[in-house]
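Structure record follows, encoded as structure tokens.
Apart from one protein chain that is not included, each protein chain of the complex appears where it belongs.
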Amino acid sequence: MANRVTNSDKQGMTLIVKTITRLTVGLILLYGIYIVTHGHLSPGGGFAGGVIIALSFIHLMLAFGKDLALRKLSQGASSFFESLGAIMFLTIALLGFIGGYFFFNFFSKGKPFNLLSAGIIPLCNIAICLKVGAGLFAVFVALILLEVPIRKK
Amino acid sequence: MMIYLMCLVLFSTGVYCILVKKNLIKIIIGIGIIEYAVNLFFILVGYRLRGRAPILAKEQVIQNMVDPLPQALVLTAIVIGLAATALIVAIAIRLYEKYGTFDITKIRRLKG
Partner (left out) sequence: MILPLFVAIPLGSAFIVSLLGKKLRGFADSFSNLASFSLFSLSLFSLLLIRKFGTIVYKVGGWIPPIGICMVLDSLTSFMLVTINLVAFLVTIYSMGYMERYTAKWKFYTLFLLMLAGMNGVIVTGDMFNLFVFLEIAAISSYALVAFGVEQEELEASFKYMVMGSLASSFILLGIALLYSYTSSLNMADISHLLAQKGDSKIVFFVSVLFIMGFGLKAALVPFHAWLPDAHPSAPAPISAMLSGVLIKALGVYALARIFFNVLGMSSISSSILMVLGTISMVLGGLLALGQEDIKRLFAYSSISQIGYVVFGIGMGTTLGILAGLFHLFNHATFKSLLFLNSGSIEYATGTRDLRKMGGLSSRMPVTGYSSLVASMSISGIPPLSGFWSKLLIILAAIEAKHFIFASIAVLISILTLAYYLKVQRSAFFGELPDALRGIKEVPLAMKLSMLALSIICIFGGLLLIPGIQKNFLNLATEILMNGNSYAQIVFGSIK
């Protein structure tokens, strides 16, 4: 098995980078999810966590080449998640009409400083994380995949 | 007082970049520097003397905290700046594809 040279060995960076990436990219993703879900207890929230999650996918793409990263999260899927995040956020805002106002905090608030507290704020954080993370990854992929033919003037 | 003057120096550096530099990418970096300067100024507006970070944990009192509202506003402004930067970089790449150069004195087909 050590003698098989596959196509994915030619793309991306050297072996050292690939080994370290295999170890750390899962931890980066987990860290991003931690920042998103604890957004109402400690600094962070949707924006910062979404950027970190997008960075973990970009890390994968930089170390292994674009084919493998696009197999994990394709361009169509990231576009889908982006719109899904925005529609989820808008639905949560419109559901506030149950309590009488747009964007009203209609969930039960629970005890302060618990993980499951503060009403709709964790759900909004998750929606924003989807949108920002998928959007940033989609922008990166679109700029990478743009093949620019160099015109000779 | 000195620190607000530093923000003004940063802002003027950004404006100098936009006005004088000829490369498209340097103009985009100039826009980025201006956004950093304005965001930094906004956060510094919220400083209170001997304040600490505005995080409320268990068994802590709300005393001596800096103003948390500008921090939330600047977070939004940073994300808006990110979107604008992404768009303008994409347009700059397409401009290179069409005109063959990054020099802004040569990209002058619209006049009059």
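Letters A and B mark the chains as written, and numbering starts fresh at 1 in each.
Rule of thumb we're sticking to: a contact is a pair of C-beta atoms (placed from the backbone, for glycine too) under 8 Å apart; a residue touches a chain by one contact, two chains touch by 3 or more.
None of these values were measured; they are calculated from a predicted model.
Of the listed residues A:84, A:123 or A:144, the one in contact with the hidden chain in the full complex is A:84.
Within the set A:30, A:94 or A:116, the residue that contacts the chain not displayed is A:94. As for the chain not pictured, it touches chain A at residues 79-80, 82-84, 86-87, 90, 93-94, 96, 99-105.
Touching residues on chain B toward the chain that is not drawn are 15, 18, 24, 27, 31, 34-35, 38, 41-42, 45, 69-70, 73, 76-77, 80, 83-84, 87-88, 91-92, 94-95, 98-99, 107-110, 112.
One rule holds for everything that comes next: only the chains that are shown with their structure count from here on.
For the pair chain A and chain B, the distance between mean C-alpha positions equals 23 Å.
Across the complex, chain A is touched by residues 55, 57-58, 75, 78-79, 82, 86, 89-90, 93, 96-101 of chain B.
The touching residues of chain A, when paired with chain B in their complex, are 42-43, 45, 47, 113, 132, 136, 139, 142-143, 146, 148-153.
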